[in-house]
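Written below as structure tokens is the structure these notes are about.
In this view, the complex is presented without one of its protein chains, the others remaining in place.
Should a chain be cited, it is by its letter among A and B, assigned in written order, with residues numbered from 1 in that chain.
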Amino acid sequence: MAPAVLLRAVVALTGRFPALAGVDLTVEAGQVVVLEGANGAGKTSLLRVCAGLLPVTSGQAEVLGLDAGRHVRSVRRSVGLLGHAPSLYDDLTVFENVRFSVRAAGSGEERVEEALALFGLDGRLRRTGAARLSAGQRRRVALATLVARAPQLWLLDEPHAALDAEARELLARVLTAAVAGGATALIASHEPASSLPLADRVVSLAGGRVVASGPAAAPRRSDAHVA
Amino acid sequence: MWRDAALVAGKDLRIEARSRVVLHQVAPFAVLVLVLFAFALGPGRGPMVHAAPGLFWVAVLFATVIAVQRSYGVESTEATRDGLRMSGLDPAGIFLGKAAALAAVLVVLEVLLGVGVVLFYGASVHSFGELAVASVAGTVGLAAVGTLYGALSSGLRARETLLPLLLMPVAAPVLLAGTRAWQAALGTSGAGAGDPWLRLLVVFAAVYLALGVVIFGPLQEAA
Partner (left out) sequence: MSAVAVARRHRLTSVVGAVGLITLGLTVWLGLWVTPPDKVQGDLVRLVYLHPPIAWVALYLAFGIAALASVLWLWPRTRSAMWDRLAVSSMEVGVVFTALTLVTGSIWGRPTWGVWWAWDARLTSTALLLVLQLGYVALRRIPSDTEARARRSAVAGVIAAVDVPIVHFSVNWWRTLHQGATVLNANLSPTIHGAMAWTLLLGFVSVTLVFVWMLAVRYRIETLGDMVEGADLDTALAERWAEGAVPEPAPTAS
């Protein structure tokens, strides 16, 4: 079966700046990979390339067996991205926001209720306008949307930021269930300790390239980069 | 595509119903434009009545620019724009949905403006049907081009000044044709004089709707 993510010598530019300067990464289906690295190392850009949001200037990028350049829309339909900032419509309620995303993806609307209930967003919060939510609550809504869409590839950018312990727990459970069902996950974090329990592999990024990669338990740094 | 369009149109209209920006800000602005024109042209009724059709469409044009900026303002952050791209919606559907919502909002504005024009400038309506058809056709055309240029300039740094510069020249034929059609409907030009203009408005709307459906996909990728 095709790997979930296949990146070879990928160079991607944001403006004139090479956010990714030659990335090689292969992620098999059903794996959970944690991307770690300092700010500016290229974690977000890598996730965006996998989401089909950032075009690749050179190199090969295949997501779920599809070329990320030629089959962008198919890629996006099968991928779920949790970005830094949640993309919510301020003037719509929590329920309406999630329902819009679910309908857009063509999934059934029962999932909306399930997802909302799972993250404690039913009840009073359901009818609250998105503008009045706290950062943590917005994150939960974004997560609920993701869960409701049930993508094959989960791309999580700093998911633990703004999430309280309970929500982190929920995320871990949801992710484990999804992976058990065959999904793959890429988690970018500069606080990798929180995600380690879930991870099969940890990949280190620096300067837009992969500098180290290894199983979660083993030392994460290759010998060439002694701190 | 149609399902996606309905979804997006519904979303935009729901946001408008909730936030009422057009109602509370754009509509008063449009009425203000009419009043300012009266200052410029009045107080004698003569020049105002004569210019009424043109003034109506100029006011509509200004309102369109603002309404387009509002339409894309709901997706003002990179995150929401990404969200729309990631949503899996057909770009042609997004285009039609946004254009439809914009057109609906503009039509409501035009009713308001039309009443204003009749009241303020003392115009009298001969053929209401012609008036309605011309206005709807013109509005659909404006909504189509507006949605296209709005997408083009959304997320860019100079978008507030860029949008009018891009939109106005392309919308000029609508202004021309709409004015002439209204003149015919208000009885200030000969009978049947409005027909070629009506046809132009319909052609304009059809052309830009078709173009938008085809080109919105590639356009979105530049966000």
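Here, a contact is a pair of C-beta atoms (placed from the backbone, for glycine too) under 8 Å apart; a residue touches a chain by one contact, two chains touch by 3 or more.
Note that the structure is a prediction, hence the values are computed from the model and not measured.
Engineer: Which chains here would be touched by the one that got left out?
Structural biologist: Within the full complex, the chain not displayed touches A, B.
Engineer: Which residue among B:58, B:133 or B:215 touches the omitted chain?
Structural biologist: Hidden-chain contact among the options goes to B:215.
Engineer: Using the definition of touch stated at the top, determine which of B:10, B:73 or B:173 touches the missing chain.
Structural biologist: Selected residue, touching the omitted chain: B:173.
Engineer: Of the residues in chain A, which ones touch the absent chain?
Structural biologist: Counting over the whole complex, chain A touches the hidden chain at residues 11, 13-18, 21-22, 36-38, 40-41, 55, 190-194, 206-209, 211, 225-227.
Engineer: To test your reading of the contact rule: which positions on chain B touch the chain that is missing from view?
Structural biologist: Residues 145, 148-149, 152-153, 156-158, 162, 165-166, 168-170, 172-173, 176-177, 180, 189-190, 193, 196-197, 200, 203-204, 207-208, 211, 215, 218-219, 221-223 of chain B touch the chain that is not shown.
By our rule, only the chains that are shown with their structure count from here on.
Engineer: Distance between chain A and chain B based on Cα centroids, please, to the nearest Å.
Structural biologist: 39
Engineer: Please output the residues of chain B touching chain A within their complex, sorted ascending.
Structural biologist: Residues of chain B touching chain A: 4, 7, 11, 14-15, 18-19, 74, 77-89, 221.
Engineer: Would you pull the chain A residues touching chain B in the complex into a rising list?
Structural biologist: These residues of chain A touch chain B: 51, 53, 55, 72-73, 76-77, 79-81, 83-92, 96, 100-101, 103-106, 129.
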